[in-house]
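After this line comes subunit A, so read on.
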Amino acid sequence: MKSKNSSRLLLAFLGATALVVAACGSSGESSTTETAAVTADTAVAVDAKPFDGVTLTFGKAPHGEDEKANWEKWLPAFTEKTGIKVELTQVPWDQLEALYTASFASDTPYDVSYQTSTHLTLFGERGAFEDMTPRINGEDFASDLQNFPAGVLGASTYNGKLYGLPFVVGTIAMYANLDMMKSAGVATVPTTEEELVAASKAIMADQKSKGNKDVLGFYTPRTVADYGWYFTLASVHNRGGDFLSADGKTAMMDSKEVKDSAQVAVDMICKDKVQPANGLYNREAAIELFKAGKLAFILDEPSRVKTFKEAALPFAWDIGMPVGYNGKATQFATTGHWAVAAKSKNADAAWEFVKWLSSAEFNATYNQRYAFVPARLDADASGGDEMLARNASWVSVWDGLKTSPKVSQLLDEYAKALEAATSCKTSVDDAFASAQKGATEALAQG
Partner candidate 1 sequence: MAEVIIRKLTKTFGDNTVVKSVSLKVEDGEFLVLLGPSGCGKSTILRLIAGLEDVTSGEILINGEIVNFVNPVDRNAAFVFQNYALYPHMTVRKNIAFPLETAKLPKEEVLKTVNEAGRILELEQLMDRLPSQLSGGQRQRVALARAIVRKPVVFLMDEPLSNLDAQLRQQTRIELMELHQRLGITTIYVTHDQIEAMTMGKRIVILKDGELQQIDTPTRTYEKPANTFVARFMGAPPMNLIKGEISLVSGQLEFKGDGFTSSLDYLKMGLTPELILSHKNETVSLGVRPEHIEISSDVLAGELSGVVKFLEPTGADLFVNVAIGEETAVVRCQPKAKIQIGTKVSLKFSSENVQLFGADSWNINTTC
Partner candidate 2 sequence: MSQIDQNKVLIDWQELSLTDEEFRRARSRYKLRGLIPVMGFLGPFLLLWSVFLAIPMLWSIWLSFNTGGLIDEAKFVGFDNWSRMLSNDELVRSLKNTAIYVVIAILTVFSLALTIAGLLNSNKRGQNFFKVALYFPLLVPPIMAGMIFFFLTHYDMGIINLVLQATNHEKLNFLGDNPNALLTIVSLEVWRGLGFWVLFFLAGLQSIPSDLIDAAKIDGAGSVRRFRKISLPTLRPLLLFAVIIALIFNFQLFDSVQVLTKGGPVLGTTSVVWFIYKRLFAFQDIGLAYATSVGLLIVVVVLTVAAYGFLGKRSEN
């Protein structure tokens, strides 16, 4: 009797994953969509507002705790202009993939959703999103399209299909403690890997001589948990390499460029010891170290500019580009897109919403708050801040992640190898040979 009960319990647990999908898929959307569609038909007569009365569902992972409140301020303008109502669902980042899977597996997915490069084709190639290419080439978008850099659009296009309109591109800034630099006689923010190591060493020695034994030179995440790949791949690009061939068919995890750049990261932790061992400080803990004046250089997103300024750090600091290699310094990050669900019953209304979201005006509004770089050149989000303006200018050397359906899995392989190598217990060669094997298997699979 007991064993029967417990195996039934077991079924419950295993069925749970499937359950989440089933349960989420059936909930959320109400019948308002249906009635709204009818209203929309009758409203066609009114020229200015062809989608009056339509309700769109909108899924978005938040860039800040105040985002929901902000949307409540921003969305009424769109509703007033078009008559389209928007129902926002905030999708938490840590459940993002599960909840998106549930949504796109259902018959009532989010009409419009925010998708990063790692998810755009992951879901898009499985039929979740409509291809936007015809829409962006339409007359109504011609004047906007010219403001999108070709490189940005190119990174988001896969097999000639664009599953979402680029909204923001990420950048990475190197934050530097100018007081510490000055004290150690380091004149300028380092721009090469060698300079960074030397400056870090000089600062640590200088601080040690002043009795501050626990000051560290440099930090950037190298672990899977803290998205090490996000902060490391620029250095691969700087060397002219990548983890995947240009045609997206061959893994290049064991290429010289990948391994050389990883070796630099490894040496900083294991040989030069200017960066603390993995796991001692996670990303947030390291930010706290920088704010406390115990860390000279740290790589992070430009959104920290605002928080650092608000916190009025007790020392002089600045941002700079992450260091380059052999005279070449690129920006690596991912792109955020607006995607329209393939199964949306109000695709045209959704496109209206996407156009509004990606307008220069809204882009500036959004990014004055969240400090990403707008994906279009005519949106100024710096709000007059010199540092943020400098950050925005880095879009000219932007060489971000090229989307592809397997990119999440490939990045996982890369990140695991990077973490293994920077643990100082596995050689770069072994770590990336294993990544090459995993990536090749992943690419070979259907």
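Basis for inclusion: all candidates are chains of the complex that A comes from, given by their letters.
The rule we apply is simple: a contact is a pair of C-beta atoms (placed from the backbone, for glycine too) under 8 Å apart; a residue touches a chain by one contact, two chains touch by 3 or more; residues count from 1.
Here the structure is a predicted model, which means the values were calculated and not measured.
Engineer: Given the candidates 1 or 2, tell me which one touches subunit A in this complex.
Structural biologist: Looking at which candidate touches subunit A, I get 2.
Engineer: With touch defined as at the start, can you tell me which subunit A residues reach candidate 2 in the complex?
Structural biologist: Of all residues in subunit A, those touching candidate 2 are 2-3, 6-15, 17-19, 21-22, 94, 97-98, 101, 104-105, 122-123, 126-128, 214, 223-225, 277-282, 285, 405-406, 408-409, 412, 416, 419-420, 423, 425-426, 434, 438, 441-442, 445-446.
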